[in-house]
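Apart from one protein chain that is not included, each protein chain of the complex appears where it belongs.
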Amino acid sequence: MSIAQQQKKTTVRRMLYMNLDPSAWPKAGLSWLNILIAVLVVICVVSVVLETEPLLEQNYSRIFLVINQFFLYIFTIEYIVRVWVMAEHHAFKGPFGRIKYMCTLPALIDLVTVLPFWFGAGSEILLLRILRLLRILKLARIPAVSLALRRIFCALSSRKMELLLSVFFAFLLMLIAAITLYLLEGSAQPEAFGSIPRALWWGMATLTTVGYGDVFPVTSLGKVAAGLYAFAGIGLVAMPTGIFAAAMTEVIGKKSDLSDVIEQSK
Amino acid sequence: MSIAQQQKKTTVRRMLYMNLDPSAWPKAGLSWLNILIAVLVVICVVSVVLETEPLLEQNYSRIFLVINQFFLYIFTIEYIVRVWVMAEHHAFKGPFGRIKYMCTLPALIDLVTVLPFWFGAGSEILLLRILRLLRILKLARIPAVSLALRRIFCALSSRKMELLLSVFFAFLLMLIAAITLYLLEGSAQPEAFGSIPRALWWGMATLTTVGYGDVFPVTSLGKVAAGLYAFAGIGLVAMPTGIFAAAMTEVIGKKSDLSDVIEQSK
Amino acid sequence: MSIAQQQKKTTVRRMLYMNLDPSAWPKAGLSWLNILIAVLVVICVVSVVLETEPLLEQNYSRIFLVINQFFLYIFTIEYIVRVWVMAEHHAFKGPFGRIKYMCTLPALIDLVTVLPFWFGAGSEILLLRILRLLRILKLARIPAVSLALRRIFCALSSRKMELLLSVFFAFLLMLIAAITLYLLEGSAQPEAFGSIPRALWWGMATLTTVGYGDVFPVTSLGKVAAGLYAFAGIGLVAMPTGIFAAAMTEVIGKKSDLSDVIEQSK
Partner (left out) sequence: MSIAQQQKKTTVRRMLYMNLDPSAWPKAGLSWLNILIAVLVVICVVSVVLETEPLLEQNYSRIFLVINQFFLYIFTIEYIVRVWVMAEHHAFKGPFGRIKYMCTLPALIDLVTVLPFWFGAGSEILLLRILRLLRILKLARIPAVSLALRRIFCALSSRKMELLLSVFFAFLLMLIAAITLYLLEGSAQPEAFGSIPRALWWGMATLTTVGYGDVFPVTSLGKVAAGLYAFAGIGLVAMPTGIFAAAMTEVIGKKSDLSDVIEQSK
């Protein structure tokens, strides 16, 4: 192999590496290759989700077969290319660099979503491919997304303890509501309120205001108690919302932080 | 035609034009003619909505016929008058000005809600008249409304990325919830949880706290998981609410912007 | 009648007047007499509400009879005393002052909740007594309540237009959702989605996240559309909440206003 060939190979590898590894991409945002992969991942997940539906699977089994084969080839090629180009990364240089890369979590996840299917794995473990969705998280490299994410997590973590307390209050209220209804309704509806765990199912549905309607009190006392707890449930929604709103107001108000974050993401 | 007649015609046209085109109206707000049209549009939409109801249509078919005829004449006259007076608008001056106007989107929408009925179109395409509702948007010309609208859109667009992220988190949570319940409940209730798309229907109803109650888990494990996801669903409501509340606080706090907007809307 | 007797009568009348008319009460808050009346009004409303229940009415009809007679006497005495003492009020002085007072709205409401029962009116118009609930509004005279009320109304009125717009958006979204489901589900479920008004019932239940579960789409397309609208419904809750939260933040932030209000309420 001549030096020219060698050089050409390195150039191709370098270019592919820069396109595949978001941290090596010189411009803001993601490379077109990574955006394409993100789109393919979304299509793959939608396909996996739809394939679990028996009615669709029966009628369009051949289409799903083609799609699955297509993604198997695509993901296999992607995996091989990634292993090949990772030698460009400073952490995976040297003779054992590629094996080192293959042992990282992202590489193992990629392998897991590819390997079983070459050994005849059926559609029942196709669900593994949903793990590819983690690839989407790389979109967080886009500066605007990263800034917004940082604001949300900053708001959540600055009021972490208040939010945990509101979750604790919610569970406490649910427990008290369940015990009350167990005592008031247990004899009238043993099937639905005959034990605290059963009453907790009602308590959950009521306090989160989901209200499936499969269980609800029928006695007068039970209805009065349920009504009062349902009203208290509004506070259960209001508390985390209010805490998060206040935290966001605080985070947005800190203009200095904002510019720091923008500078860092540049 | 004498000059006096010509002048009179111009004066009538000018007056009608100023009354019909909100941008030509010299005072704040809308002209009485435009308000009247807005009211007629609302009545027309209510009538169209009610006419789809078979019980009403059977008993009051003659009343609906009269109303439809009335609106056909009104809207036709309005269309013709609009075309006629648009020569006053600087953009539609000249010999082909009116044809140019007739090719604009608003004029085409007006035509579509009128023309088919002259050629015997039945009530089945009466729904087209709901497009007239777009006319209501002209109320946004009222300064107070325009200022409020601008505040809301300013708040939404300043936190666009955070809101999009919370929508993304919501869909992700829904997908994870659906996969969990598909795995836990799929065998117990194949009709409701036998595939991920089916479980998504449950996930949607639970996480948005709508809770129709047509599907819900029946196994113990499924109920525990559903309860935890329902609690997580509160965060799904809290996140966009908190982000929007913080954005509104920010927008309202900017007094300078406010006066700018007021000045612009004058 | 001697001067002493005359004077004594005036003193009693003056004292009763000061106790009955909140604006004449020299101290902060309400007089004990007015608080007693407020409590009686609440008991009366609870009794009226419970009496509509056939099961209670059958078993405890005599108790309700006694309670009703009791309130009839109490309210009649109150009415007569009020008319008598109102001569102390500067606006109702002079020979026709009392007749003038009897023609005011509060006096007429009081009369309407008393008079019919002296002429043998049955329990069917007992509901009239709920009008007495308006009397509770006088609690707003307590400075702390009045300040809180003022803050809420100040917040609501400062963002009136934004809140109205969010109501408008909500109705628009509901209309669009109903039309969509009418088109997608109308043929599959004519009973529930066979007309736009019927689909509006579903749209209301879904977008407000009430979710009775009496109607819901059954076709795949209908379910997908319903899911998307249910998610949009979260925005419908988030928008007014966010606007009101921002308005409250603004109102609370204005410390100067607060002290003004406190001063005014003194």
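First chain written, first letter: the chains are A, B and C, and each begins at residue 1.
Here is the rule we use: contacts are C-beta pairs under 8 Å (C-beta built on N, C-alpha and C of every residue); 3 or more make two chains touch, one makes a residue touch a chain.
These numbers were taken from a predicted model, which means no experiment stands behind them.
Peer 1: What are the shown chains in contact with the chain that isn't displayed?
Peer 2: A, B, C
Peer 1: If I consider the whole complex, including the chain that's not displayed, which of C:Ala107, C:Ile179 or C:Ala245 touches that chain?
Peer 2: Of these options, the touching residue for the absent chain is C:Ala245.
Peer 1: Quick one: say which of A:Val42, A:Leu131 or A:Leu165 touches the chain that got left out.
Peer 2: Of all options in A:Val42, A:Leu131 or A:Leu165, contact with the hidden chain holds for A:Leu165.
Peer 1: Given that one chain is not shown, which residue among C:Gly186, C:Gly211 or C:Gly227 touches it?
Peer 2: C:Gly211
Peer 1: If the hidden chain were put back, which residues of chain A would touch it?
Peer 2: 159, 161-162, 164-166, 172, 175, 179, 182, 194-198, 200, 205-206, 209-213, 216, 220, 223, 226-227, 230-231, 233-235, 237-239, 241-243, 245-247, 249-250
Peer 1: Using the document's contact rule, name the residues of chain C that touch the chain not shown here.
Peer 2: Residues of chain C in contact with the hidden chain: 45, 48-50, 52-54, 56, 127, 130, 133, 144-145, 147-149, 151-152, 155, 167, 170, 197, 200-201, 204-205, 208-214, 236-237, 240-245, 247-249, 251-253.
Peer 1: Tell me where the left-out chain touches chain B, residue by residue.
Peer 2: 209-213, 241-242, 245, 249
Note that in this section only the chains that are shown with their structure count from here on.
Peer 1: Would the interface of chain B with chain C count as same or different, where same needs over half of all numbers used to appear in both copies?
Peer 2: different
Peer 1: Matching residue numbers in more than half of the contact pairs is the bar here; say which of B-C or A-C clears it relative to A-B.
Peer 2: B-C
Peer 1: Please identify the chain lying most centrally, where each chain is represented by the average of its Cα atoms.
Peer 2: When every chain is reduced to its C-alpha mean, the one closest to the whole-protein mean is B.
Peer 1: Need the CA-centroid distance for the pair chain B / chain C, whole Å please.
Peer 2: Taking the average C-alpha coordinate of chain B and of chain C, the gap between them is 32 Å.
Peer 1: Would you mind pulling out the distance in Å between where the CA atoms of chain A average out and where those of chain C do?
Peer 2: Centre separation, chain A to chain C: 46 Å.
Peer 1: Where in chain A do residues touch at least two different other chains?
Peer 2: Residue numbers touching two or more other chains: 209-213, 241-242, 245, 249.
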